[in-house]
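Partial complex: the chains shown occupy the same locations as in the complete assembly.
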Amino acid sequence: MSENTWNQKHLLGLEHLDREQIWIIFSLAKQIKQRMAEGEKKFDVLDEICVGNLFFEASTRTRTSFNLAAKRLRADTVDFSGSGSSLVKGETFIDTARNIEAMGVEIVVVRHATPGASHLLAENIGASVINAGDGAHEHPTQGLLDLFTIWEHKDSLEGLTVALVGDIAHSRVARSNIWGLRTLGAHVVICGPTTLVSRRWQDFGVEVCHDLDAILPRCDVLNLLRIQFERQRTGLFPSIHEYAHLFGVNRERMECAKDNVLILAPGPINRGVEVTPDVADGSHSVILDQVTNGLAIRMAVLTLVSGRCL
Amino acid sequence: MSENTWNQKHLLGLEHLDREQIWIIFSLAKQIKQRMAEGEKKFDVLDEICVGNLFFEASTRTRTSFNLAAKRLRADTVDFSGSGSSLVKGETFIDTARNIEAMGVEIVVVRHATPGASHLLAENIGASVINAGDGAHEHPTQGLLDLFTIWEHKDSLEGLTVALVGDIAHSRVARSNIWGLRTLGAHVVICGPTTLVSRRWQDFGVEVCHDLDAILPRCDVLNLLRIQFERQRTGLFPSIHEYAHLFGVNRERMECAKDNVLILAPGPINRGVEVTPDVADGSHSVILDQVTNGLAIRMAVLTLVSGRCL
């Protein structure tokens, strides 16, 4: 369909992004990362462009990563957060965004608790919209940085077995991973308590499993989703202790895993719950690589939606 | 008095700003807006100047508009908000401002809940002070952008009938509009519930009315002030529903208005209260123009108080 040219105004999710578009992002992110490794720190790509960060949910790393990405491309940034904003005065979400656009903001990065919020925005404003997380729906730049990190270490995702472990039900990261991994040819297993992992994903070609130890020996990648204490409703799993016992990755489990298994975690990690500190800081972990790659991925996405070149 | 030169160190209000000074602002704002429309995004006016935004009340759009205006003039900006600041440690307002000045801030943009706060600051620090809202007193850049927007669409304000509709009693926007509109020769009508619109304004040459439908056919401009739910004390008007019924501008009311009536609203608007969505988004509405003009007005004001040229 595309001949290696970027054809998207927005980045709203990975569900409908095809293989070619993902490769364009990866190729640009790789180039950016290499040039930064060679000492280049700033790129004159978004000079005089204004990027608005609309975060209606708490965020450190995603907001900061987008902010730094924009600054490294020499964009101006303006930050909006839920508290202290017009939202307390009763303005609608779209009115807020339209106002920001009327002030000359050309790219909007949005996080919102409601699934589909970024789509709604893209339909109602002229600026480019990048989804930085919409409820439990998608978080495409996180999905892309996870995929990019795997690709960096494994050269290809074709045929890899990638397990997403934990709270699939509430995870936008899981959804973006599932779509992206499928598109790039990986075999996806989702694994966690029955209350948090729905069998319906089988209809989308995803393997569903509730016993980590049963799948561990054949996984090339384990992506350990965080248990979101702040979102859990009582009763979805018995206890943190039991979760750690059944699904936490520790030294014993690592001994049953492949020699070259990769450990990913979107963070912020709960040490001792999803993963023990020795594994999180160990040689299989690429958790900090993910953070570094997140910057490159976001710089690539900002560049592409702006229609400018590196 | 002035021969087309700006002679103000501060912008504290429109009450004492004469016609010549207002035209200097408008002329510069128009020039800035034109150059931005031609693709110019940044102006080397405030390079190396530091603008401090002291917001002791919640604000999205005004704070953001000033921030973007400063950035487009290549100023540095530092933000202070009430929470997380020294104010929680008991420091006085003036001490906070003096400290900020001692750090090299040259222009202070201040919003404070107390009427006269910006005047107090201007008397006590050496930096230029721009009032971004002081209680129910004045909000001069909002007044200027309202006037500028009317001027853009009507070529002159002389002899126009402009109605300010809503909660006049608690509105700094109303006060700044009244002074500025009077100075530029418009006939001002204030219209709203008797509890929110005082007869005393008649002493200042303002027409006072409590029946929107009675004045509607002869208004050139309707400026629909927002009902500030967060400030209302119980009992000032019977219900939101009744307010919308009596003073909300909807399709039926628009049919009684002049063909070329302009609809302004300082926002954030309460859709369905002061104005229905079809009118807010309709062809008479210049609500988003106001936002865009706010940027140009604030860039002009920042430039003028800095003593620099475009």
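Which chain is which? They are A and B, in the order written, and residues in each are numbered from 1.
Assume a residue touches a chain if its C-beta (ideal position, glycine included) is under 8 Å from a C-beta of that chain, and two chains touch if they have at least 3 such contacts.
Model, not experiment: these values are computed from the prediction.
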{"item": "Size of the entire homomeric complex in copies, 2 being in place", "value": "3"}
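By definition in this document, only the chains that are shown with their structure count from here on.
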{"item": "Rounded Å distance, chain A centre to chain B centre (Cα mean)", "value": "40"}
{"item": "Parts of chain A lying in touch with chain B, wherever the complex brings them together", "value": "48-50, 76, 78, 80, 84-92, 95-96, 98-100, 102-105"}
{"item": "Of all residues in chain B, those that touch chain A in their complex", "value": "36, 41-42, 58-61, 64-65, 67-68, 71-72, 81, 83, 226, 228-230, 267-271, 288-289, 291-292, 294-295"}
